[in-house]
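A quick write-up on the structure given underneath.
Removed from the display is one protein chain of the complex; every other protein chain stays in position.
Should a chain be cited, it is by its letter among A, B, C, D and E, assigned in written order, with residues numbered from 1 in that chain.
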Amino acid sequence: MKVKVSRKAHFNAAHRLHNPALSDSENEELFGKCNNPNWHGHNYDVIATVKGTIDPKTGYVIDMKVLKDIMNEEVIDRFDHRNLNLDVDDFQAMNPTAENIAVVIWNRMRKRLNDNLELSIILYETERNFVEYSGE
Amino acid sequence: MKVKVSRKAHFNAAHRLHNPALSDSENEELFGKCNNPNWHGHNYDVIATVKGTIDPKTGYVIDMKVLKDIMNEEVIDRFDHRNLNLDVDDFQAMNPTAENIAVVIWNRMRKRLNDNLELSIILYETERNFVEYSGE
Amino acid sequence: MKVKVSRKAHFNAAHRLHNPALSDSENEELFGKCNNPNWHGHNYDVIATVKGTIDPKTGYVIDMKVLKDIMNEEVIDRFDHRNLNLDVDDFQAMNPTAENIAVVIWNRMRKRLNDNLELSIILYETERNFVEYSGE
Amino acid sequence: MKVKVSRKAHFNAAHRLHNPALSDSENEELFGKCNNPNWHGHNYDVIATVKGTIDPKTGYVIDMKVLKDIMNEEVIDRFDHRNLNLDVDDFQAMNPTAENIAVVIWNRMRKRLNDNLELSIILYETERNFVEYSGE
Amino acid sequence: MKVKVSRKAHFNAAHRLHNPALSDSENEELFGKCNNPNWHGHNYDVIATVKGTIDPKTGYVIDMKVLKDIMNEEVIDRFDHRNLNLDVDDFQAMNPTAENIAVVIWNRMRKRLNDNLELSIILYETERNFVEYSGE
Partner (left out) sequence: MKVKVSRKAHFNAAHRLHNPALSDSENEELFGKCNNPNWHGHNYDVIATVKGTIDPKTGYVIDMKVLKDIMNEEVIDRFDHRNLNLDVDDFQAMNPTAENIAVVIWNRMRKRLNDNLELSIILYETERNFVEYSGE
């Protein structure tokens, strides 16, 4: 029996949408107020979903505490109370849109999980805007 | 890399579940208090999910502001503070169940999006009742 | 020891903001899209808060089941899946704004509670708009 | 047109994570504070999602009241205000992890639904921990 | 300037409503399914609100981390994943109704705060049932 197990975590971060390969006016046109050079920020919610078979010994697909620890080490400890553009290596050459943040989180967590587990990441930038990446 | 991008919006509307092809007693038996001839109403939440590849220039699958504008033009401006049965053309010959409202929203938004983008619509009628349509 | 005990319930209703003592153009100017003659509607959430002393026998200020029954009889059974203007006597001569609905609910529930209990009503018209009446 | 219809319900229950085939020290190591022999408990939220074609007569995939009744009979009436390990037959020989509870709910509801309807169960153990089972 | 500062925490616990001074039949009549001798449980949310003047040096009424630590030491570490009736000294001779749990939490936290700070406790037993105690 295959079950999806999900764990929610959150981090608070500053960012700015900006593509350094483009001019300032192109950036402002593309990203509007999200391009503010003085930054803005969000309370991000991230949901990691792991799909696999139930271990008959434990009744778990994966121990939620293990999943929580991986999320803390790969995401929260690196992103929380940081400036994504300035403080996080992953975004030195990548625009920290919700889409790209989800991909970065998926890549970080994917290498910590066994190959027989599938992974999907949902990232809420606000209550109204969210994205999902499943490695496709 | 394919990512799903979701945007939530809401509208407040009156409606009545009623199939004009059936008798009054059949309608009352099928729809109970939802068939009240004086109408009732809901705060509807609608989530539009668009799946596509990330544009490397912007880091976007679709600009959330574009998605928000399409939702406003096709759904909110037409449905908000209206009587779905009386004021909205789509439901002149269609019972405004949550299922049918989701199909109507999907059809309206589908023709506004590029063919390489997939679309899915979730409609919450109440916090406890919701439906999803993906064009299947 | 005085404790406040709160119970949340909800009802779905149609309404229209309209003061019959005013002209149609005055009503439209005052109430805008909320004055739509074909009605609109909401999922209303109502929170009744009762303040009193803890009964040492039960550890209750009031049995939540009793509070729930009073809310059902005085509010939900009368308002749910109804048109507030047409179907509910209380609003035959009163504009069903959130403020007035809260006052009506307070008056209905007040007479069902012992005099040593204080009552307050919070009414959510949407997640973003809500009112509170305490009999002041 | 195929639509997913979802209904949310909840129950409050006590449980303990414990595999009787293992020693006490193994159980404590595997399940930590969730293995407390005096039990702990949760407000469980369960979402049942049914996928099928819209009936043109009603505009329904399934009447929400029918879905609600099935959830009440198969889940809420059996699990609410109970000790899952002691009071519910399904967990006499099965560890009541979120994964296993979702599988039990799916099996109970599956046999009450027509074969042309697909079923999926989401179970929230807390706001941050949830699982999904679709019969795979 | 006096400001209220609030912090939310949660704990998962088992309990049973039962007054040992009463007979079994009286307990069952008073507390119904909440009297189940095999226990049930809840995800409790607790909000501690502290009112005081803003310290001009920090801009804080109280450091949220201090408030969080007090809540962890006095409430979460003692109540989480426990049986309130069996495992928590405070309820050896007191029925763990929501009202009484709020009073116990208030008493525990009150003695940890400076006299110039006012304290109020809100306890959610479910999303629909909650209580508030302010030391009155």
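Note that a residue touches a chain if its C-beta (ideal position, glycine included) is under 8 Å from a C-beta of that chain, and two chains touch if they have at least 3 such contacts.
Keep in mind the model is a prediction, meaning the values are calculated, not measured.
Put simply, the missing chain touches A, C, E once the whole complex is considered. Taking the complete complex into account, A:13 is the one of A:13, A:109 or A:122 that touches the chain left out. For the options C:28, C:90, C:118 or C:132, the residue in contact with the chain missing from this view is C:132. The chain not shown here touches chain A at positions 10, 12-15, 33-34, 36, 38-43, 80-83, 86-87, 126-127. Looking at chain E, the residues touching the absent chain are 1-9, 49, 54, 57-61, 64-65. Listed by residue number, the positions of chain C touching the unshown chain are 17, 19, 22, 30-32, 94-100, 102-103, 127-133, 136.
Everything that follows uses one rule, which is that only the chains that are shown with their structure count from here on.
Common neighbours of chain B and chain D, by the contact definition above: A. Of the two interfaces, D-E and A-D, the higher number of touching C-beta pairs belongs to D-E. Looking at which positions face the partner, chain C and chain E present mostly different ones, since fewer than half of the interface numbers are shared.
Taking the options B-C, D-E or A-B in turn, the interface that duplicates B-D in more than half of its contact pairs by residue number is A-B. We define each chain's centre as the mean of its Cα atoms; on that basis chain A and chain D are separated by 28 Å. In chain D, 127 are the positions where the chain touches two or more neighbouring chains simultaneously. Checking each pair of chains for touch leaves A-B, A-D, B-C, B-D, C-E, D-E.
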